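Of the protein chains in this complex, all but one are displayed in their positions.
Letters are used for the chains, namely A, B, C, D, E, F and G, taken in the order the chains are written, and counting of residues starts over at 1 for each.
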Amino acid sequence: MDNPLVSIVMGSSSDWSIMQQAARILKDFDIPHEALIVSAHRTPDRMFEFAATAIERGIRCIIAGAGGAAHLPGMIAAKTTLPVLGVPVTSKYLQGVDSLLSIVQMPKGVPVATFAIGEAGAANAGLFAVALLAMGDSTLAKRLESFRAAQADSVAAMTLPES
Amino acid sequence: MDNPLVSIVMGSSSDWSIMQQAARILKDFDIPHEALIVSAHRTPDRMFEFAATAIERGIRCIIAGAGGAAHLPGMIAAKTTLPVLGVPVTSKYLQGVDSLLSIVQMPKGVPVATFAIGEAGAANAGLFAVALLAMGDSTLAKRLESFRAAQADSVAAMTLPES
Amino acid sequence: MDNPLVSIVMGSSSDWSIMQQAARILKDFDIPHEALIVSAHRTPDRMFEFAATAIERGIRCIIAGAGGAAHLPGMIAAKTTLPVLGVPVTSKYLQGVDSLLSIVQMPKGVPVATFAIGEAGAANAGLFAVALLAMGDSTLAKRLESFRAAQADSVAAMTLPES
Amino acid sequence: MDNPLVSIVMGSSSDWSIMQQAARILKDFDIPHEALIVSAHRTPDRMFEFAATAIERGIRCIIAGAGGAAHLPGMIAAKTTLPVLGVPVTSKYLQGVDSLLSIVQMPKGVPVATFAIGEAGAANAGLFAVALLAMGDSTLAKRLESFRAAQADSVAAMTLPES
Amino acid sequence: MDNPLVSIVMGSSSDWSIMQQAARILKDFDIPHEALIVSAHRTPDRMFEFAATAIERGIRCIIAGAGGAAHLPGMIAAKTTLPVLGVPVTSKYLQGVDSLLSIVQMPKGVPVATFAIGEAGAANAGLFAVALLAMGDSTLAKRLESFRAAQADSVAAMTLPES
Amino acid sequence: MDNPLVSIVMGSSSDWSIMQQAARILKDFDIPHEALIVSAHRTPDRMFEFAATAIERGIRCIIAGAGGAAHLPGMIAAKTTLPVLGVPVTSKYLQGVDSLLSIVQMPKGVPVATFAIGEAGAANAGLFAVALLAMGDSTLAKRLESFRAAQADSVAAMTLPES
Amino acid sequence: MDNPLVSIVMGSSSDWSIMQQAARILKDFDIPHEALIVSAHRTPDRMFEFAATAIERGIRCIIAGAGGAAHLPGMIAAKTTLPVLGVPVTSKYLQGVDSLLSIVQMPKGVPVATFAIGEAGAANAGLFAVALLAMGDSTLAKRLESFRAAQADSVAAMTLPES
Partner (left out) sequence: MDNPLVSIVMGSSSDWSIMQQAARILKDFDIPHEALIVSAHRTPDRMFEFAATAIERGIRCIIAGAGGAAHLPGMIAAKTTLPVLGVPVTSKYLQGVDSLLSIVQMPKGVPVATFAIGEAGAANAGLFAVALLAMGDSTLAKRLESFRAAQADSVAAMTLPES
């Protein structure tokens, strides 16, 4: 694959069942991307190095998924000015409420764009990354328009069983 | 001001005390922007027209603030492929928890990048808009780096009273 | 079936397992009704057209079910003066709390009558639609009285196993 | 005033600061209405008699406000087939979350149409009552349309201070 | 069985899986009791009659279980001065949080003694009924002491597997 | 005062603003009672001694108020078979939600009868204590009936201002 | 095993599935420890004796797990000045939110160090106990460093499937 433009990171391979939704969207739009395991708590130096070098590696935006006391998106955002998209991964007992609050409630000065808990959020982070890249790429912008139109059509084609 | 690149919208003038934090950031970075009252529930047609014409008016991203059953960011996102940044405005009784969930829990297919409840979220939406525009503007990217460095310096300069 | 008096709408066919409870009640009371897929986020224009033309199509009230960031009931209410009954569909991770708050916390000016999360709410929206139609239909009012009486009888007939 | 069509009930005079929002809307639309103190817990017999005789008194719908363990709307609904609109009144410590859940989570069989916590919910219950009465009154329906149009205009006329 | 001293009531036979925990405790202590289906919403008159006649039937305290918008304990308490013990039955989507708040947050003037959500709460309501009856029955008081001592012994006898 | 029948305990004098509501009710009903500071966490031995000797001192029931991690009611209940009534005192940041859950969610085997958060709960614990004592005291039972009747009358006498 | 330095206590053998995570960590670090059943509510005297004698038995810190109205950690802390580490065990209906608040919200004066709900919290309480003991044991401190390094390596070695 070409040099990745989007980097998808998560703290553990167990997050992949959620985060692959982001990867699928990027693949569908032919966006070069990478998916890496980077843990804020267990590999803090690796995380800092990842974040600090992302711009020079040509990364344009970062999608970070984490659960529980979910510090990965915010800490990456602390170390780079690239747009960081945070995905609250479902937690075992609190359904991702802890993940959501840990990601979205960032203090003034260091933003993390946050999406829904779980699969929907991961997919939407992928779509949002597409929208960011489409800001400077009219072909991609058109593909995004087409995606939306197709999506509308698929809803229109849904039928309900007889009640 | 030049043609706006960022549009800040909210459902009522009472949201301005929060949303002006976004405007201030954009002003500090000299980003041409506009601030408009558009209500999803009380002026739905105006909202749809606003969203549908934003691209052709040269808008690059939209910051939408709303409180309670906060539908404005999601409905604008439904009508445009531009990046939409949602700010949960504090609600009278539920402290913005309703606003946050109404904005962040979007279904797969239509993303809204969500920020913290209240002033911090509005300011960070502004900073995120700067980061988006900086993707294709190296001068702006440098200014964002400088902003971060100055922010770090101001923390380093803080002192505590004697305990 | 005769021209529908009640329209049941939902954002996806996956909502049908909940929303069919409303349809069943209407069927039991022989109320002409329709059930449609209309998505606020994925088919916004279709939604607006649906809402704007409901009165002229003879619809007397609308039952709208949605989950997560549930904007469908409120946005339909923004586009029609017909009574709109909102049903919070269970969401995957937050059990419908997000759906409930997104539907019930409407700002002053655009009401949505909200019912319980899930099946009970869908059935009760159906019963409430019957009550609305019974305001101008004494035969229907009597049938509703009978339904209530039968319901009371069925409770009275319940027995408990020996403890 | 003419014989009331809408009855507004609440458990204590302290609820009036919220519930008067419903009365104001009805007054603006010239809907004959009454406002009464009826407590589910402290005057249960009075409540039952109120509910059981509402139809014969010509009441067309009932707006019931209550806070905390808010049983008034549901218990009135248990004793009448009239449409019952529930308003969660803010509670001292839980901000009306207890009120909301106590009203909206009715079991299958006895519906209560629930509105937002506090003033917005009371006003919207009033507007919803207007919409119900407008189902059989085209003049009222037109007034409701006009109200909506004026509301949209007032939003369009709002301006923001310079940022 | 002798004339019942404790009445266990619930709104539906589906609550029995929880409420039988109360019955078991009473059975273990040889307290004459009854278990009845009484629904606040579906059989309000039956409920009022039950509550209003409980004293004259010789009932000494009432255990009432309910889920969701759980009005049964509070409404029974409104119609009798007997001690009413409320058990929040688990609800389908909100885990009994709605049941708990609907029962415990009673306004000043009409108390309901509330216990834990689910089985533990039902059993403890039974034990609390025993404690109430033991206030005037020294034999029962001694049996309650013995129960506690046996309970302590059973904990002391628990062992843990090797780690 | 005569030997106390009811003991009101709390962890700190700052809880008195809430707990005096219980004392007032007992005073109104001429129930001999005492009010003591007993802290589960800061005076555990005093608490155990208090609980272990309450029966022999002639106490018939105990009202215990506590806030935050509110262990006082449950720990007293662990050391006596007397009925223990728990009052969740409002906490500084969580509005008494922590107090409520810490008191009501007792495990099977050791019941605490729980009342509403704050003043209403304290007053109702007092009224519930009256109801317990009235189980063996027909004069007191009649006074409780009179209290209820007067309470109903005071609601009936409330008036609303003109809207 | 040598005289235990760390004592792991819990209210029931059913808590062992969670609490054994703490024991495993201590075993991995060769820390002499014990695991006991001590119930705050069912064996209060045993609990007090356990806490009061822990120092003289050579215990250096106590890990206490409890669920629901979780009083065990706080009450042990009330009876000893040893460091007490609290683990919120998952509860049946409220997912451990009640356990967490009952443990962490201790009043000023009696601290309980609280960890995450469930398995992660139990394991981390074990690791924290290691850190405490390592304060005076440089060999143990080095083993803890090695554990962390190995943990970082295991994250670095994780791979993701192809998307």
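The rule is simple: contacts are C-beta pairs under 8 Å (C-beta built on N, C-alpha and C of every residue); 3 or more make two chains touch, one makes a residue touch a chain.
Every value quoted in this text rests on a predicted model; they were computed, and no experiment measured them.
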item	value
Omitted-chain contact residue, chosen from A:21, A:102 or A:124	A:102
Residues in subunit B touching the chain absent from view	90, 95-97, 116-120, 148, 151-152, 155-156, 158-161, 163
Footprint left on subunit G by the chain that the document does not show	21, 60-61, 81-83, 85, 100, 104-117, 119-121, 123-125, 127-128, 131-132, 134-136, 141, 144-145, 148, 151
Absent chain, residues of subunit A that touch it	11-12, 40-42, 44, 48, 67-71, 74-75, 77-79, 91, 94, 97-98, 101-107, 109-110, 112
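Just so we're on the same page, only the chains that are shown with their structure count from here on.
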item	value
Which listed pair, E-F, A-B or D-F, duplicates the contacts of E-G in over half of its pairs	D-F
Equivalent-chain rotation between subunit G and subunit D, CA atoms, steps of 5 degrees	180
CA centroid of subunit D to CA centroid of subunit E, Å	34
Where subunit A and subunit C are represented by their mean Cα positions, the distance between them in whole Å	35
Shared interface positions of subunit F, touching two or more other chains	97, 104-107, 109-110, 112, 116-117, 119-120, 148, 151
